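Note that this is a trimmed complex: some chains were dropped, and none of the rest were shifted.
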Amino acid sequence: MSGMTTAITPTPKVAAMNETKVSARDVQVYYGDKHAIRDVNIEIRSRTVTAFIGPSGCGKSTFLRCINRMNDTIASCRVEGNISIDSENIYDPKVDPVQLRAKVGMVFQKPNPFPKSIFENVAYGPRIHGLAAKKSDLDDIVASALQKAGLWNEVKDRLDSPGTGLSGGQQQRLCIARAVAVSPEVILMDEPCSALDPIATAKVEELIHELRENFTIVIVTHSMQQAARVSQRTAMFHLGNLVEENDTDKMFTNPDDQRTQDYIMGRFG
Amino acid sequence: MSVGLIFLVVLVLAAAGYFVGRARALSLSAQSGRKLHSLPSYYGQTVALFIAVPAFFVLIAWLFIQPIVIDSRVNGMVPDSVIPDGGARSLVISDVRRIANGLDAVLSRDAIDESALTDGSIDFSSIRGRLADVGVALVGDVPTEVFEAAKAYRQGAKFGNMMMTVAVLLVAIAFGAWSYTWIRPDMRARNISETFIKALLIASSTVAILTTAGIVGSLVFETINFFKMYPASDFFFSTVWNPQFRGGSDLGIWPLLWGTLYISLIALLVAVPIGLMIAIYLAEYASKAVRSVAKPMIEVLAGIPTIVYGLFALITVGPFLRDYFAQPMGLGSSSSSVLTAGLVMGIMIIPFVSSLSDDIINAVPQSLRDGSYGLGATQSETIKKVILPAALPGVVGAILLAASRAIGETMIVVLGAGAAAKLDLNPFEAMTTVTVKIVSQLTGDTEFASPETLVAFALGLTLFVITLGLNVVALYIVRKYREQYE
Amino acid sequence: MTDVSVFGNVAKDIQTKSILEPDARTRRRNAAEARFRLWGAIAVALGVLALVGLLASIFSNGLSSFRQTYVTLDVFLDPAKLDKDGSRDPASIAKVSTFGYTPLIEKALAEAMAAKGISVDGMNAKAASELISKEAPASLRNHVIANPSEIGETVSFDLLASGRIDGYYKGRVTMESAALDRNTSPEQLQLAERLKEAGILTTRFNWDFFTAPDASDTRPEASGLGVAILGSAYMMLIVLVLSLPLGVAASIYLEEFAPQNRFTDLIEVNIANLAAVPSIVFGILGLAVFINFAGLPQSAPIVGGLVLTLMTLPTIIIATRAALKAVPPSIRDAALGVGASKMQSIFHHVLPLAMPGILTGTIIGLAQALGETAPLLLIGMVAFVREYPAGPPDGFFDPASALPVQVYNWTQRGDPAFVERASGAIIVLLVFLILMNLIAIILRRRFERRW
Amino acid sequence: RDQIQIAGSSTVLPYASIVAEAFGENFEFPTPVVESGGSGAGRKKLCEGVGENTVDIANSSSRIKQSDIDTCAANGVKEIQEVRIGYDGIVFASEINGPEYAFTPADWHNALAAKVLKDGQLVDNPYKAWNEIRADLPAQPILAFIPGTKHGTREVFDEKVLIAGCEENGTAEAIKAAGGEEKECMTLRTDGVSVDIDGDYTETLARVDANKNGIGVFGLSFYQNNTDKLRVGTMGGVVPSVETIASGEYPVSRPLYFYVKNAHLDVIPGLQEYVEFFVSDEMAGPNGPLAAYGLVSDPELAKTQAAVKARTPMGALN
């Protein structure tokens, strides 16, 4: 039972690399009166790691949350325009956001483990999606997710202790493990390595590499190095606008936009 | 089958439906190799819901309609001649019902065959005695028509029951089977069952609306009657409350409203500070052990019957306040006073404030406390400036609940504050509240269709409208000051 | 005061503050802290003190109702009086009313006194027989009707002593008060003392208090809480089964699903307002809707239960909503983020976290419902009921009374013996309340956690 | 429904429950259910209509009113029997250790009325102590706990004490002379000397207990159960007792009633038996348990018994 097939409408053919997975057209996001995202148009390719970069508060998280409709939960937030995944408009009234989110997993910027045990934190997703028929399957899923997130060694002896009693970085990895455990098709990661040490970061980057073979990944990061290391495509946001979107190599060597150049060179502000 | 049994059978069917539905979903998915849209249990739930809900619906409708149908049929069999003078048909019909139900007992006790009822092989002329033997008391002898009607009723009920059983089970099975065959791996079973649950949630919240409608409905009619007898302007603008037994009463609402506000205010002045401090202490300072003992203990205060508080007010607090405060201060010598009732009522509503607030305070995330401590705030500063504002909506809810309880209380006011309606500022004076007068006017010895009694309805409705206004204001305030954390 | 920027042009010399010696401001703040904490402790102490005080007065008044004085007599069941035609036919035995049994008891008492050589000056047989409850003939009669074969035999009975005699052994009646009391006399008390010495009169635990039905004003000693306990239990069962799920469901809808609009505002205000509706108005509603419209029977626990359900609902809803509101949004986000549906995120994560608040609402709501009399007044449950209701569910439709009703009724009665019994009933009510809430309290402790 | 359903006055409730209890013991019928909730509500329930979920009997501490009869008629309750079960004496009692009081209605009017006649002038009530009214009354501050206006007892108090007293001490004439109405005789002072009690006699007792110089208005039966706590005052020189009230010497008393819905007589099992049992000599007679409890037996009980047997419906109110 592979995680691949949790699609709303199962994707019949396996998406080839570089095919568009997510596409956004003229997306506008408002928080009440505040216009947080303006006219964003972007194609996110399948089996590719796309990095979102940009100064703090420019709308990266906001746009990311649009992709799995997590913005629905903020009362004041309004999304306009069109975002589609596998050519299906996700803001179509017929779309079940739940299914969408099962397909598009998310790691939040602030680690938010459930006030439950470490095991339950990771097992929750697989459980509600019926990914494990037996208890032992579940154990396996949890173990492998924790391993992928590089947390297994630290917590394997205390799977029953509360997830909220972990260190900041551990919580972050726990949330990564939790998202990975349901094997979504698209994984949105909002600064997944912000609280991680270089080694843990390396492990997560390795995980991203690994996941890329089968999944589409969008990652928000403040580290240019990280963006350069893990992503194939990079999108640069500034003040709610998508300034530039390009191949990562190109972006970091020869950006089209002046602002990108400035930002990468650390010449902003 | 009895209703209870049918109910059980449907439940069992639903449970069975759950398992077959689940199994079918699993096997279909295994066969077709397609993944299920939802967890298998949701398919089970869907089938179970399809079995249970329409069936229960039919059951309830049937239970509602069958008596009407049978009654109307039996009604036709009872000629006017057997209805006693001045009596009512409905009473004879209930006699019929009683006989019909008694017959079952007679048959089973005397081991008589069902057929004996119709072929006349046994003498049923002594039916009254036989019924009395099985504990069904009748008034007089049973006229043949009534007995026949009873038999018909029994037949009808039996038949109806049978039909009901059949119908309910049929519906259950039909819908179950249909939903069973409907199962596909891509069926959105979770959404179906969730839509269903959501409908239940909505239905539950309409209960509140219905209750309000019911209250208004049951008050408004008699209120109109009241205003036909007593001028509304006097009711709303007169400052004298002086009902008289033989009419000619003054029924101005102001003294009562004033008493209500005054007493509730004092009660809140007692309960809110104490209750909030208790909540804060238990949530923030007390050890787990103290908290787990003190909280349920204080909750018992809400469960002590109000008469105990009333007597406490009457016997202890009232004379104490009179002897040590009112008389020395020259503020009167009444042992029952607004202050007495307010104080005692305040004690009673402490748990409403303390327990609910305690839960809310406890739910404020630790990271907020950390943030404040980290800045060098003391615990009390943290509580006052960070935690309470964050917990405000819940705390206001708790206070409103306490206030509501204070407004609705009678016994403490009767015993503590007396029954005299007065407009006075002196807290050592006896006064009374709207609620007390609703109860006393409604349960008095005055004739019902007099303004003195009907005023209770007008008081109830007015109070309802006033509290509604207060609640609107409260809602507005809470909305304005609400702080969402995280 | 000139330099308000935080570190701008501050002198490079920073004087450090000692943490061992608090400065004046800190001392002030710490004093405020200590005061605040003290206020908290005082508040808790006040609450507990109030409870302890109230409980002490209830217990000191009411514990005595758990004991009862009995007179043990050998009564000759005289066939000449009880079964005149000698047929032992239950129908003819039943013809003898309780009035016919009184002489038997008088005689038995006189004989017992004679046998033990007890006599008190100024007592005739009638005055002596006033020691025995008016309930005695009825219990005798019931026994005889149940066992007609014992007619003609001498059977030993434990008969209730009358209320005043019982009160003498509980300190309620004294020789001095008896002298003033129209219903007893010091001689009767002396006689009771003698009977006690002779072992005829005993005071012991009163099981009947928990099982017997109410009794009329003339027999306080026979009254019990059986019907009331059943009635309250039935009603609470209904209230719990209906109000908890309904209340939680309504709260979930309003807090989590309902769109923010006029209509939901209306519901919200409505619910808050329902909490402020005096309970007697719910009685008016119950009378109009459940009895007059729906045709449910008078005085029945089903109607009482429904009315109390409507009355408790606002409490539970308000508590539940506050608790739901207090659950941090990040928990919901986390669940939604792994693909849980809203319903799942609520039932799996939010509801367990809100559980303490929900349980508190339930505890308080049920406490209120259990102690309420006013709405029952209008639906006919504030009544003198002596027949036990049948077992559930049929019993829901039989007349019954309730614990607070019994308290209310007894406090209104003339005979002071009822005051003691009312306090006893309050103790039973509180025990009932605590038992009922125990599960909720334990559950709440388990759910309580901070995150 | 198997049992008889009774509603109404809480004054009649004790008697009704004594009878109901004995009825349940001695008859094969279940013990009737006796609700309390006030005469007015009881009569309203009686008149709600005919049928299983309406009551069979309404107890009442005052006579039924025309409006109730009209409601009954409108709801199809055509025939009602009025059954007078006896009389309820109303007594004035103070704390047992206090002084003796020998009242007259005039004293009470002087003590409680808003306006009294003093030195031939109609003035606002100046009296603070009983002996200011009449020198041979004790020198105690005036404080009276009288039934609230919802009580039937208050009606009797108004009529037999206040109005009687008003006439006795000449205030009535003065009021009339000043162009006022008789109603003003019943207007009470509002300075806290006269305290309305909306609760029951136990509350009055508790108040007398808490205010040792207070005088409470009680029912005779309540007083008889608490002779060790209360000292009863005489009225017009007569000590209240079952005998003096029955003979009419003691002035303050009122009849108690219950009303039976005739339409239910043949359909509610035991109803007729209950009604007859209630007024039988065994129960309501001078030596019966009701009298022992303080009900003043009706001298015309035999007439009532006959009427009950014949199921005579009540005629028009006179």
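Read from first to last, the chains carry the letters A, B, C and D; within each, the first residue is number 1.
Everything that follows uses one rule, which is that a residue touches a chain if its C-beta (ideal position, glycine included) is under 8 Å from a C-beta of that chain, and two chains touch if they have at least 3 such contacts.
Not measured: the values here are computed from a predicted model.
Composition notes for this entry: the full complex, per chain label, is A x2, B x1, C x1, D x1.
Definition applied: only the chains that are shown with their structure count from here on.
Among the chains, the centre nearest to the mean of all shown protein C-alpha atoms is found for B. Highest C-beta contact pair count among chain pairs: B-C.
Averaging Cα atoms per chain gives one point for each, and the point farthest from that of chain D is the centre of A. With centres defined as mean CA coordinates, chain B is found 48 Å away from chain A.
Work out the mean CA point of chain C and of chain D, and you get 31 Å between them.
Our note on geometry: chain B versus chain D, Cα centroid distance of 35 Å, whole angstroms.
Each of residues 329-330, 341, 353, 377-378, 411, 451 in chain C touches at least two other chains. Listed for chain D are residues 1, 10, 28, 37, 41, 52, each touching two or more other chains. All chain pairs that touch, listed by label, are A-B, A-C, B-C, B-D, C-D. On chain C, the positions that touch chain A within their shared complex are 260, 329-342, 344, 348-349, 353, 449, 451.
On chain C, the positions that touch chain B within their shared complex are 29-30, 32-33, 36-37, 39-44, 46-48, 50-51, 54-55, 57-58, 245-247, 249-250, 252-254, 257-258, 265-282, 284-285, 287-289, 310, 313-315, 317-319, 321-323, 325-330, 341, 343, 353-354, 356-357, 360-361, 363-364, 367-368, 370-371, 373-374, 377-378, 393, 404, 407-408, 411, 422, 426, 429-430, 433-434, 437, 441, 445, 448, 450-451. In the complex of the two chains, the chain D residues touching chain C come out as 1, 3, 5, 7, 10, 13-14, 16-18, 20-22, 24-26, 28, 30-31, 33-37, 41, 48, 52-53, 55, 96, 200-202, 219, 221-222, 224-229, 282, 289, 292-294.
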